[in-house]
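Note that this complex is displayed minus one protein chain, with the remaining chains in position.
Order of writing sets the labels: A, B and C. Residues in every chain begin at 1.
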Amino acid sequence: MDGTLRTGTGDPIPAGRTVGRSPGRLAWMRLRRDRTALVSAAVLVLFVLVALAAPLIEAAYGIGPHDQFQRRLDGFGMPLGHAGGVSGEHFFGLEPGLGRDIFIRLVYGLRTSFFVACTAAVLSTLIGAALGGLAGYLGGWLDAVVSWLTDLTLAMPFLIVALALTPTLALRFYGQRDEVPPSFGVGVLIAIFAVFGWTSTARLVRGQVIALREREFVAAARASGAGLGHLLVRQLLPNTWAPILVSFSFAVPQFVTGEAALSFIGVGLTEPTPSFGRMIYQSLDYLQTDPAFVLFPGGTLVALVFAFNLFGDALRDALDPRSAR
Amino acid sequence: MTAGEPLLRVRGLTKHFPVRGGLLRAVDGLDFEVRAGETLGLVGESGCGKSTTARLLVRLLEPTGGRIEFAGQDISRAGRRALRPLRPQMQIIFQDPYASLNPRHTAGQIIAMPLQVNRITPPDGIRARVRELMELVGLDPEHDNRYPHEFSGGQRQRVGIARALATGPRLVVADEPVSALDVSVQAQVVNLLRRLQRELGLAFVLISHDLAVVRHFCQRIAVMYLGRIVEIGDRDDICRRPQHPYTRALLSAVPDVARRDRAGRVRLTGEVPSPLDPPSGCRFRTRCPSARERCAVQEPALIRRDGGNQATACHFPAGASA
Amino acid sequence: MRSRLATALCTATTLVAVLGACSANTGGSSTVDTGRQQTGVIATDPKDSWGPAPEVPGARAGGTFTIIRETPLSHLDPQRTYSFAGLMAAPLFARSLTTWKDDGQGNLVLVGDLAETPGSNVEDDCTVWEFKIKDGVRFEDGRPVTAKEIAYGIARSFDPDLTGGPTYLQEWLADTPQYDTAWDFAANRTALPPGLTTPDDRTLRFEFARPRCDLPFAASLPSTAPLPADRDTGINLGHAPFSSGPYKVTRFQAGVEIVLERNEHWDPATDPVRHQYPDRFVWSFGPSTDTAANRVIADNGADQAALSWDFVPASLVSRVAGDAALRSRTILSPTPTANHLVINNQRVTDLRVRQALNYAIDREGLVKVLGGPHVAAPNTTLMPPATIGHRAYDAYPAGPNGDPDRARELLGGQTPELVLGAADSSVEQQLATQLKGNLERAGFKITMRAIPDDAKLDEIKKRDNPWDLYLSSWAADWPSGAAILPVLYDGRGIKVAGNTNESYFDDPAISAEFDRILALPPAAQAPQWAGLDERIMREHAPVVPLYVDVAYLVHGSKVGGVFVSSVFGYPCLIDAHVKP
């Protein structure tokens, strides 16, 4: 995080001299003193580690995401035993019906979910920052066009486009018989989120840049002959890190729950790709008959999003010295 | 360029901003020249178009009309590419030392910026040049990795000055360089500027609302009112023999030991008229103690009288009547 | 600061507390009589076709009976009715030429409804049929129903604007699937289609170019409902049908609600099956299957007299079945909907591969995926057990969990790579995942391709569809082998699209058998179909029979008289009543 925050400050600071405290560094120090931030960051790191280490966990756990244990289900297809079949062998029990292990599917689903959400958040933030920055700095017709694009994106119904586009694209790229690799579905999801997710970042950055572009340090750089690239990247960007980072930290959980929401209307990833979202969607039907099936994926989702929101809040506070805490 | 040629020549410079409800005539026909190594002070109340002029001179703004020649080259319509070779030769110092430094850059980065932007590599490298500049403006070179918020106001303005000097300019436009500073610091900075001007032989356009600062610093003084120059001339002429009632009013507001005993302190009454709708004829007439009918009808031209260097735009200048 | 963490913990604990209470699931099961034999006859005694229908024990008149269903009935036009819900709603307000006397236990008798008998086979070769229309049947405005109005009803089903209904009568009369070009209804509104005549007000006569021995069955569909020509409002009839049954439509709020109230002009004496117990029926649309089931289980207020039309969703089955208090409020019954893993015989031409597929399937596991024996019952025959004359057999005995070893043996070391097309709906994705697991265990390599749910049916009906395997089901329009085997396995009629022969199975010897059996008198056909069923499976294995649907319904405590139709497998409303 240190590195990220300091990117904007340019040249690395040589060690061994009085080190200037960049605003990013100050934020980092504030963040380190914030216990909530630390705890939520630790939870997030844990989630990331679990997602990254999924194959290792599978090896250690001895059960794959596609293995079925239907013999441990009763006649209705409900898991036998306590709390949805929780046991030393199956930490979180079994899915009703197919009888797959919830724990390992959760681990793999987390991996997919994280990848989708983080990549989409990076992309949408990049698009938003670039468009918002350009529109805010240059103003004029470009600003009008970007504003209009924002309105258009907001007016396009996200769910409908997603619903219509997913099967269409699969057909275009893979015909009707070829196996559609899971990465394709993941890619489509990322693209959809990125295309629809940039508007808030763009608005934020645009507003920030409009406030900044009249500042004299920008004029100073222009008077020195700086070009558009230098102005945007070297002068303005370092001053918009805070809103960009914060909107990124809020975009990730939004996309995590978004993936689940898409499953709700039948878009998103299809079997057999383990998907966090679809798992939650399916589990909700079992709220009465197998609450454990809801609890584990649902609890994980809530914990993940909660940690992200906590961290995002802490980050915002840390980056904004005016905040009252 | 011959020695007598001015470094900067401004002719009929105008800048109008289209706003709701009309045209804001911020700068409305300026004529003046600045020779190499010469210092010109531009004074006037706030809102008279000083800052706009400063930004026009370094082409942060594009003029609506008129001509700006820098080193004999017309730059009034020049694009970014055409300005590129001239940029290192003209720099600007801003009023607000807080806003003019990028809070996310270190002092070193800020001072090095003009060099990097213009792809200038000093013989000993950028770092050495930065340290040299910092020493030159009286900053500890060890502080080059500090951020603006870790400096005091005066120190920050020094950083701004160092930045302006980085490329070795021939002309520096200083827009109210000290007005945001504490009075005790103001003198230090003004002295620094004087020293630099002398040592480096810079041409300066110093813009200020404070006649005291200008008088202390500049060889020539131009007085602006509502987007126009009402009087221009050598410092001593302007200070000793102000001909325009507005100049006299400004002078009389300066606490000055030499003049304390003299009567005739001119007080300005009323508000500055809106530049959206300037008065007809002489723009100063609405506040002028000696305004007559003619002033409302005919706009006075900036005319040299007495054959000297001093020019005044007034139908009834003080010197003539005296 | 601290509060945020505290809240995090709080949220988690609340969730646990809400969902928490858990006890060990030790299994235990209940059984469904899915193997039950269907018996069906065509009534020979004219008295069977007359009313009044015997009283339902304990039934009382009065009350409002509500049916809750997720998907709305988009119209009630009898000539356009083909959905199960539409077919089950129609008898309330539309009478047809013939109808089924159904005890809900699989005993079916085809009787005359508008007709005095279920039809007379005039030449005894199934080419000419006559129906005598009953005296005393009236429309909702009191005018009598005659052969003319029935003939007009059949004629308007030729209108290409009135899509969606069964096409048996039209195709048989015109002797071509392009019936609407053969006879243009719009240009001949006052005439009748070829082969259909009304010699007098009480006689309706069909003359076909070829033997159509199933006509009495086909005439039981609501497309034979009568309509006076002056009451034909075309496409708008769907919102206000003209009633000939015990109820008339008094309110049609598209997508929200349909209200039927008593038709005073209905005479029970003419009706062999219907009753008129509740004051009104209300179809209420919108709530999801889950919601509807939960609502009815909760048994509050008006919901006490409500039936959740859709079957109990798989996720709730264990809860409903496990609640002894609900036993009296549930109906469990087999249905005639048979589900197969269809093999595309044009692509998978190796019989041994098709047989290996049959051996590989773990039907017990499959039923678990579906939600247990209350949702599905394993099946190994082409025709569902609810078919008249059905005989059980297992051509590829693999035990309840499949026999992967036997399958491997048949494959002889090859690894056939097959593409399994599955709708992108949640249930079908799960089923496909299960099947993929079964098949890969037996040495196949399976690629799953998702097909948009709503498009899937059309896609697999295209001759050149790109998949090797797909899930499909068939529910016959009447429980005779004639409405199943020739429809699904006659290769001579395969066209570019819109095929019912989804396995694209084509064998001349089998096709010849279809012709032979279809020419037999209906009563003699049943055992022949059963024999052919087994022969097709043993010799060709064109599909993998998987399971038949089981109807599992739940209703409010005041609901009485609802049974599952032995013909369609959905709740039948003609005996329904509201208990006091």
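Everything below uses one rule, namely that a contact is a pair of C-beta atoms (placed from the backbone, for glycine too) under 8 Å apart; a residue touches a chain by one contact, two chains touch by 3 or more.
To be clear about the criterion, contacts and distances are computed from a predicted model.
The hidden chain: which UniProt name fits, "ABC transporter permease", "Sarcosine oxidase subunit beta", "Diguanylate cyclase" or "Dihydroorotate dehydrogenase B (NAD(+)), electron transfer subunit"?
Of the names offered in "ABC transporter permease", "Sarcosine oxidase subunit beta", "Diguanylate cyclase" or "Dihydroorotate dehydrogenase B (NAD(+)), electron transfer subunit", the absent chain's UniProt record gives "ABC transporter permease".
Using the whole complex, pick out the displayed chains that touch the missing one.
Within the full complex, the chain not displayed touches A, C.
Quick one: say which of C:Pro46, C:Pro177, C:Pro194 or C:Gly531 touches the chain that got left out.
C:Pro177
Of the listed residues A:Leu98, A:Val116, A:Leu236 or A:Ala261, which contacts the missing chain in the full complex?
Counting the whole complex, the residue in contact with the absent chain is A:Ala261.
In the whole complex, not just what's shown, which of A:Ala27, A:Leu237, A:Leu301 or A:Leu319 touches the removed chain?
A:Leu301
Tell me where the left-out chain touches chain C, residue by residue.
1-4, 6-8, 10-11, 15, 18-19, 70, 72, 74-75, 82, 160-167, 177-178, 180, 186, 234-236, 238, 253-256, 285-288, 290-291, 294-295, 297-298, 300, 303, 452-455, 457-458, 487, 495-498, 500
Suppose we count only contacts with the excluded chain; which residues of chain A make the list?
Looking at chain A, the ones touching the missing chain are residues 148, 151-152, 154-157, 159-161, 163-165, 167-168, 171, 253, 257, 260-261, 264-266, 280-281, 284, 287-288, 294, 298, 301-302, 305-306, 309-310, 313, 316, 322-325.
Assume only the chains that are shown with their structure count from here on.
Please report how many Å separate the Cα centroid of chain A from that of chain C, as a whole number.
Chain centroid spacing, chain A to chain C, equals 46 Å.
Express in whole angstrom the distance between the two chain centres, defined as the mean CA positions of chain A and chain B.
Their C-alpha centroids are separated by 52 Å.
Could you list which residues of chain A touch at least two other chains?
none
Two or more other chains touching the same residue: where does that happen in chain B?
Touching at least two other chains: none.
Flag every residue of chain B that touches chain A in the complex, lowest number first.
Of all residues in chain B, those touching chain A are 55, 58, 60, 80, 83-84, 87-88, 90-92, 94-96, 99-110, 113-114, 117-118, 142-143, 145-147, 149-150, 160, 163, 167.
Spell out the residues on chain A that touch chain B in their complex, using ranges where they run on.
Per the touch definition, chain A meets chain B at residues 8-11, 13-14, 17-24, 215-217, 219-227, 230, 234-235, 238-239, 241.
Please output the residues of chain C touching chain A within their complex, sorted ascending.
1-2, 4-5, 8, 11-12, 15-16, 19-20, 22-29, 290, 313-319, 321, 362, 364-365, 367-374, 419, 421, 424-426, 429-430, 432-434, 436-437, 447-453, 465-467
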